[in-house]
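Missing here: one protein chain of the complex. Every other protein chain is in place.
After this line comes subunit A, so read on.
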Amino acid sequence: MPRDSLITSENDIDIGLEFAGDEDEVSSFQEEHERERHRAKRRDGDREKKKRRKGRRRRASRAGEREDELQARHEKREAGRRKRAKNYQESEGRERDEEEQAQIKTGKTAKTKKNIKNEKTRKVEQEEGEAEERNAKGKKKHGSAKKEEKDEDGGKCAAKEKTQEVKKKKHKRVVETSSEQETSEEDVNEEEDSEEKELRPESLSPEELEKLKEAVDERKKLIQGLRGKPWSMKKKLVTLRESQEFVEKYEGALGKGKGRKLYAYKVMMAKKWMKFQRDFENFKTACIPWEMKIKEIESHFGSSVASYFIFLRWMYGINMILFGLTFGLVMVPEALMGRPYGSIPRKTVPRAEEASAMDFAVLWDFGGYAQYSVLFYGYYNNQRAIGWLKFRMPLSYFLVGVGTVAYSYMVVIRTMARNANESGVGDDNSFNFSWKTFTSWDYLIGNPETADNKFASITTSFKEAILEEQESRKDDNIHLTRFLRVLANFLVLCCLAGSGYLIYFVVRRSQKFALDGLDTHTWWERNEVNMVMSLLGMFCPMLFDVISALENYHPRVALQWQLGRIFALFLGNLYTFIIALMDEINLKREEEKIVKFNITTWEASLYNSTVSENSTGPPITIQPADVPRGPCWETMVGQEFVRLIISDTMTTYITLLIGDFLRAVLVRFLNYCWCWDLEAGFPSYSEFDVSGNVLGLIFNQGMIWMGAFYAPCLPALNVLRLHVSMYLQCWAVMCCNVPQERVFKASGSNNFYMAMLLVILFLSTLPAIYTIVTIPPSFDCGPFSGKKRMFDVIQETLESDFPAWFSKVFSSASNPGLVLPFILLMVLAIYYLQSTSKSYKEANVELKKKLQTQNEENKKKNKRAALKAQMDLEEARKAASQTAEQQKNNNASLQDQEADEEENHSSSQRLYHGKNRRNPPAPVREQGLPATRAPVPRNYHHGNHGAPGYLPGFPRQSEPRMHRVPSLQRH
């Protein structure tokens, strides 16, 4: 046996080199013996495959014309290929020998099956190209083509059999010589086909290769874009299968020599990568939560309500990432590797508070143990590196703070850009009716009640549009409306100012309370600030709603005004709150100075007392709880924000429960015993307020961004809040809200909300950055204690953790001489981009205008053409009547007829008459016939009308004009 195996392996090598293209790319570059090992396994598989193919073939032959047609086409192509193959054979004799060897190795049994397989695969390729053709052609035309091809098919089959016979002869010859090899080679030959000589890379000219490569790339592209093709699924599946087979088959043939290995490797990696991508995609979609919930809401309330929930989910995702950042890089390292609780003063509850530190009321206020924990800024130590990892805690804290903001900016802007891309360019009103007709139905609706509302709203919107179209709205009393609008805005301004002052007043008052100590005041006095802010946020929008009734705007405009006002209110409230906080920070810093002074004296006295008592003893240890400490304004800010979030969340939930749920319950059950219909009448059920909810969400997020630096727990809290509100609101909306009566566009305002979010992000990072940059950190709490400014941590890291040259580079890079030009460059770039975008916009407008004018011109032209046609018609009629007269005149006297001819401008007529003066009656009748008949066909059969009246300049407009003619005549 050793000899045999040697032989086979030799042959293997030959084949391996020759037919690598046909084989699996993997095996083409694998070691020979490895392949041998695989072969045994594969053989079994192949046999199965063969069987399957056979079966398929049988089915195919049984099946209808379609398959036949395919086969026919493939056969045609095969014939061409065979010719080509012959050429190659002749030109490269040496190769042929090798080929013969290859053929020789074909197994006896494999023989016929292989051909079958060949046919199959080629057929499949064929269909591919054909598919596109078919697409254009339309299915109807197929019937006739198919029959022809069937005939061809028969002829081709005969030809093919011949070639097979030839092959068999060759085959037999070799079978005798080497029978053992066959079995081992069977599968190899299975894969590659002996007929397909042109497949071998050696036999391909570079151009051919290039072509093949292009074809393969094309197929690949096709596979990728297949899902976007408007074909039926069956066709897509077939196309997919054949393209895949094509690619499989020819891909390997593309590499040459050394490059082949690389190519095959690349192809393999590409495949693996694709598979990975798909799995990853599957995984990703499996991770998206609440899909079913949102779907349910969508089907009940349409896309606008659902858009809120999608927005909520998106927000949840962002907060998850922010939470991951702060939790993973700040809170957990500090909790695990930092000094434990109670080791240093900043990590201990002071003695005075110890008694009440575990009270629920205190914890609820985030005082006591909650205040002295990883949740707040003050707990963190300023130790440069902590734990065995030497984790740079302060640096990490700072970078996470910056990263949070940077990430948020990135995500918001990216989403905005994508939205802008998706939501078309349509803000003009040029397709008003078309859009109303074709895009107003919301396909998501799957609830009869919503559908009813939608039908009604569509009808009214159509009616409104028709009214607007028919006559521009009549203004009953412009002065009155103007006055009312001014009044409304004045009232709103008053509201805003009042709410701002109220907040400022309350915050100042709360500072006084805080100085007195919290215990002496009631619950209301302690939570005044947050409660007032939440209540303002709840009631002012209602007030605005009432006020906006004065203004008499179109509902959509009114909605925008409303949104703008609520935005202003929230923003004003938030900023008053911040300004008040700033005041408080300054107060605390004053306090801090005093405390600092006190501490030095305290330390001195402590030192003196210890010295005086026993100077040689060990330094006495003071309980960290007893050490006096500064007020730590950072923690205070963090606490304020956390409290704000909590109270805000509470108000939201409570309003939800009272305003929606309780109302729904009352309306539902009191309706049985009430004097009017509660459900249809006054209170009725509430609608879901999309804009208000979105705004609430946005402001909530703004507070998170603002406070996250001083309270690392904020993102975690927000994740919790969003999670709960997702479920709560989903439930509330499904159980106690009714679908909106007037459904506004949801997607159009999508970017509007995103823009708001961006504005809020900017406005909320502004104070945070201001405090970080300008106010020195507290001296005895937080990761930056002992530094002049918080960002000094960067410099410190540069100096101590990086090589000297790096800090030198950094410092030289940050000198104004470099920074200023850089900023200048950025400004220039922004300016340049802006101006280009402006010019694009202008070009866009220009093009639009052009299109419009062209459109109008076209219409005008058509009208003119129609007019002309009508004039022609008239003329013809006139001519007809004239000829009738002429006839009469002719009958009467020749002189009269001549005078008529003078009037008639048609030269041909004149000629005609001039020539045929001898026998006038007959030609006149001839001419009269078409002239009188012309109008009849023009009205009804314009298409066949070659037409004397048509101008040579408008040959193409015959069609539109046909439509215009009747309408003009109608008028």
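By our rule, a residue touches a chain if its C-beta (ideal position, glycine included) is under 8 Å from a C-beta of that chain, and two chains touch if they have at least 3 such contacts; residues count from 1.
We adopt the following convention: contacts and distances are computed from a predicted model.
J.: Of the candidate names "Translation initiation factor eIF2B subunit delta", "F-box/SPRY domain-containing protein 1", "Annexin 4" or "Calcium and integrin binding family member 3", which one corresponds to the UniProt protein name of the undepicted chain?
T.: Spelling it out: the chain absent from the display is recorded in UniProt as "Calcium and integrin binding family member 3".
J.: Taking the full complex into account, find the residue in A:446, A:628 or A:683 that is in contact with the omitted chain.
T.: A:446
J.: Of the residues A:438, A:672 or A:805, I need the one that contacts the missing chain.
T.: Selected residue, touching the omitted chain: A:438.
J.: Even though one chain is hidden, which residues of subunit A still touch it in the full complex?
T.: With respect to the unshown chain, the touching residues of subunit A are 223, 226-230, 232-234, 236-237, 240-241, 278, 281-282, 285-286, 291, 294-295, 298-299, 303, 307, 422-428, 430-448, 450-451, 455, 458-459, 462-463, 466, 469, 745-748, 855, 858-859, 862, 959-960, 963.
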